[in-house]
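Handing you a structure now.
Here the complex is missing one protein chain, while the rest keep their positions.
Every chain is named by a letter (A, B and C) in the order it is written, and numbering of its residues begins at 1.
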Amino acid sequence: MTTVNLHLQQVKEQTGESMEEMWVNMGPQHPSTHGVLRLLIKLDGEVVRECIPYMGYMHRCHEKIGENRAYVQIIPYTDRLDYLASMYNNWAYCLACERLMGIQIPERAEYLRVLIGELQRIASHLIWLGTFGLDLGNFTLFMWCFREREMVLDLFEAVSGQRLNYSFMRIGGLALDVPEGWLGDVKAFLQWFKPRLPEYDRLSTDNIIWQKRIQGVGILKPEDAVSYACSGPVLRGSGIRWDLRKNDPYGIYDRFEFDIPVGTSGDVWDRFWVRRQEIDQSVRIVEQALKDIPPGPVLAPVAKKLRAPVGDIYSRVESPRGELGDYIIADGSEKPYRYKVRAPTFVNLSALPVMLPGYLVADAVAVLGSVDIVLCEVDR
Amino acid sequence: MTAEEILQQIRARFASEVRTSEVRRGEATLTVKADQNFEICRFIKEELGFEYLNCLSGVDWIGENEMEVAYAISSLRQPGKIILRARVPRDEPVLRSVVPLWGTADWHEREAFDLFGIRFENHPDLRRILLPEDWIGHPLRKDYQDERFVPYPWDDRKPGSVVRPTTA
Amino acid sequence: MPHIQSGDLVARFYALFEGWGIPWIVPRLIVMLVVVSIIILFISVVAMFLIWWERKISAHIQARFGPMRVGGWHGWAQSIADGVKLLLKEDIIPTRADRPVFILAPMVVFAAALAAYVVIPFGPGLIVEDLNIGILYVIAISSLAVVGIIMAGWSSNNKYAALGALRSAAQAVSYEVPLVISLIGPVLLAGSLSTTKIVEAQRYLWFIVLQPLAFLTYFTCAVAETNRLPFDIPEAESELVAGFHVEYSGMRFAIFFLAEYANMFTVCAIATTVFLGGWRGPLLPPWLWFLLKTFFLLFVMMWLRWTLARVRVDQLMDVAWKVLLPLAFANLGITGLLVWAFS
Partner (left out) sequence: MWRYLRELWQGFWSIILSMQITLRYLFTRAVTVQYPEEKRQLPVRALTRHVLTVDLDSKELKCTACDMCARICPANCIHLEGEGKGKARRPKWFVIDHNLCMYCNLCVEVCPFDAISMYTGMYELGGFSRTNLVYDMETMHADGFYPTIMTPRSPAGAGVKAPPPAGAGKQTRKA
C-alpha cells in the first residue's frame, strides 16, 4: 500500500468522513499546478472542503549543496531556485554575503541591480499574468505576455549571456558592465512595452468574464496573511501596505519614487490587481534608474577566495513573489556553515489550505494561480 | 523599540533562560535554552508586538553536540528584527512547537523535522515535507552520509590532480 | 450543381431496381449507405479543415505561425498527419473502466453529431431528408451527444471524467431551454419547422435582422452546446485536465475531437439556415453561399474561443437561467405579439 493510500486511510479513520465527499488528486501531473505540486482536495460536489498540499518532487537539497560550495560557487545554484526571477535570487544571496562580509558595492552596480531587478520583476509578473490567464482559460493572453517577456530575456541575454539562469550578480557587484547601447535598448523596450499594457487590460482587467471569475474568491484575511507570514503581492492583496523596498530598503531603493499598490478584500482579484499595477510601478522605477545611472566600475575589489567572518545574518529582499530571505551562518571558512533560503512561495503556499475551502474546483485553480508559486523554489 | 530595549525586556522576563545576547547590525540576537522557547516566542509576539515570523531554521552544531532552531522574527508595524536561537541537545532534539502563535511555523517546523530530525511537540501534523516519507536519515545533519553526494570540490585537491577519468 | 435534384435521382434509382425485381429494401439500403458515406466524408474533411483553421487562427491571434511544416504551404496537411498519428496509436482502455460503455461512448457522440446532418439544407434540393419537423429533430438529436459524454465520463472510472460528465449534463439541460425558445421566434415568422421552408421564408429579409436577440441567444447557447470556450467547462483543461475524455487516447479520442468539430459545423449550419438566409445570396452558387456563411460563424466561434476566459460552473448556470432564458422569452413574447398583430 502506498503512502498515499495509507494517508487516505488514516484520514478516513480519524475523521470518519462520509461517502458523499471525495478526495481528488490534483497533480503531480496536472496542467495548472505550475509544476509538480500535488494537492489532495476533498470535494463535496464541486466545492472544495479541504486541501492538503504535498511537495518535494523537485527537492535537491539546495541548502546542503550550499554548505559544500564556496561563497562564489553558490551563485549559479541560486538561479535554479526561482527560475522565473533568477536575478532576484542572485541579488538576495549576494546582498546577504555582502552584508555578512561588510562589502560596499559601487554606485553603478547598485543602479544596474535595481534596473535589472525591476526588469526581472516585469518579466516575472508577465509570466505570472500569462499563466494566470491560462488557468482561467485564456490562452491568448499567455502568448502575448510571453512575447514581451522574451524581449526582457533578450535584454538579459545581451547582458549576461543567459536567458533564464543568469548568475550575473557577484558578491561585490555585477559580473560585467552592461554592453554598449544596452541602456538604449531598455528604453526602446519600454517604448514598446507601455502601449501593450492596455491591450492586456482589454483581455483581462476590463473583460467581464475575467472580472466575474476572480472577484470574491479565495479570500485571505489580513490576520491570516500575517500569521502565515505571507509576503509580496499575496500580503499586499490582503490590504497590508508592506513592501521591503519601502519598509526595509535595501540597495538604493530609498532613492526611487514609486507607489505600493494594495488590495482591499484579499481575494484573487486583489492579488491580480496588485501585480498588474506593480508592472506599472516597475516601469516607473526603470525609467528613473535609466535617468540617473552613473558611470564607474561595477564590481568592488574583493578577494578571489572569499571568507566571511564568524557570524550569522538573515537578509531579505522583495522578490516578485515576496520576501526572499537568506539565512547564512558563517564559521570563518570559505564556505557557509549553514545556508537557508526563506523561499517566498514556500511560505505563501502554506496559506493555501486557508484560502481554498468553500470555493469551487475552478476557483481552486484561480487561487493557486494567484499565489504565484514556483515549485523549484518551494521544493528547493 | 531599539534592539537594546528588546533584549533588556526579554532578559528581565526570562533571566535564567537567556544564554547570550547581543546587538548585531541593529538586530537583537539572543541564544536561549530550549525548554522555554514557546513562552519566549509568545512574549515576543504578544507583548513586544513582533507578529511576523520570517523564517524558522534548524542548525546542526555538531562540534558542540547541540541542535539549534533559529527564529527570525520581525514586525510589520515597527522596525527591528529579532533572531532567537534555541539550543537543544543533539541526542534528544525536542522543542515546543510555535504553530499556535504563527501559522507559518507549521511548514517551517516540518521542514526542520524533515531535514534535521528536530521534533516539535504539539505540532498538529509533523510529517516529512520535502523528502519522501520513507526516506532514511536527515540530510542537513552534518554527519549525514550518502554515496550520491558530491563533496566540496576544493577539498583534498592539488592543482593538476586527476579526479576521475573522462572520455571524450 | 444547383440543378441537381437529388430527389429525382433517388426516385429514378428506386424505379430501376424495382424494374429488376429486387426487394425494395436493397436500393434503399444502398442509397442510405451512399448518403452516410458522403456525410461522413464531408464531416471528416470539414473537421480536419476546421482543426487546421482553428490552429492557424489561434496562432495568428497570438502573434505566432501555428503549424508550418507538414505538407508545405502553411502546414495544410497537419490535420491529416495528426489523424494518421492518432490512428496508429495504441488503443488504451483503463483496467477498471466499464469496457462496453467506454467503447460505445465515442460512437454515441459521433452518431449524434452525424444524425443532425439529415436536415441541413446545403442548397435547394441538397438535403438528405426535408423533414417537416426539421428544427425539432435537430434539437432532439443534439441533446443525444450528452448521453455519450455521460457514458464516457462514467465508464472511464476517473474522478475528473465523472466531474466533467456531471458538468456536461447540467450544462446541456440548462442550455437546451433557451436554445429551443430562441429558435421558436424564427419558426413563428416562417410558420414552419421545416428547414427548407425557413430558408424559403427568408427570401426578402434574413431573420437576423428581425430577430437579433434570438440570434445572439441562439449563438451563445450553441457555443455552450458544443462545449467550446468560454463554456467548455466539461473539458476545462486547467481544472479537470480534459474532463470527460481524459482517459481516451488514440482513435477514440480522435472521434471525440471529430464529433466536437462536426457539432460546431452543425450548430453553425443551423444558425445559417434559421437566421442568415441559408443558401440565399447573389452571384455565387447556393451551396457556396451556405458554406461561406457557416464558415463565417465558425470563425466567430473560434475568435471567441481565443479571446475569452472560461466561465465558472455557477456562472454558467447564471448566464443560462438569468440572462439567456429571460432574453429568449422576451424575444418570443415580442415576436408572438407582432406576428399576431400583423396577421
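One rule holds in what follows: contacts are C-beta pairs under 8 Å (C-beta built on N, C-alpha and C of every residue); 3 or more make two chains touch, one makes a residue touch a chain.
Keep in mind the model is a prediction, meaning the values are calculated, not measured.
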{"item": "Residue, one of C:Met68, C:Leu188 or C:Met317, that touches the chain absent here", "value": "C:Met68"}
{"item": "Hidden-chain contact residue, picked from the options C:Val173, C:Leu284 or C:Val323", "value": "C:Val323"}
{"item": "Per the touch definition above, residue among A:Cys51, A:Leu112, A:Leu136 or A:Val159 touching the missing chain", "value": "A:Val159"}
{"item": "Chain A residues that touch the omitted chain in the full complex", "value": "69-70, 72-77, 79, 140, 144, 147, 150, 154, 157-162, 165, 167, 175-176, 179, 199, 202-203, 206-209, 304"}
{"item": "Interface residues of chain C (partner: the chain not displayed)", "value": "57, 59-65, 68, 303-304, 306-308, 323"}
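In this section, only the chains that are shown with their structure count from here on.
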{"item": "Touch-based graph of the chains, sorted into line, ring, star, complete or other", "value": "line"}
{"item": "Closest chain to global C-alpha mean, per-chain Cα centroids", "value": "A"}
{"item": "Chain A-chain C separation of Cα centroids, rounded to whole Å", "value": "44"}
{"item": "Centre distance in Å when chain B and chain C are each reduced to the mean of their C-alpha atoms", "value": "63"}
{"item": "Distance between the centres, which are taken as Cα means, of chain B and chain A, whole angstrom", "value": "23"}
{"item": "Two or more partner chains touched - positions in chain C", "value": "none"}
{"item": "Chain A-facing residues of chain B, complex", "value": "24-25, 27, 29, 51-55, 57, 59-60, 70, 72, 76, 79, 81, 83, 102-104, 106-108, 115, 128-134, 139-140, 144, 149-152, 154"}
{"item": "Interfacial residue positions of chain C with respect to chain A in the complex", "value": "58, 61-64, 159-160, 163, 167, 229-230, 232-233, 236-241, 306-315"}
{"item": "Residue ranges of chain A touching chain B (in the complex, touch as defined)", "value": "3, 55-56, 59, 61, 63-65, 67-70, 99, 224, 226-229, 240, 242, 247-248, 311-314, 316, 323, 325, 327, 329, 334-335, 337-338, 340, 342, 346-347, 350-351, 354, 379-380"}
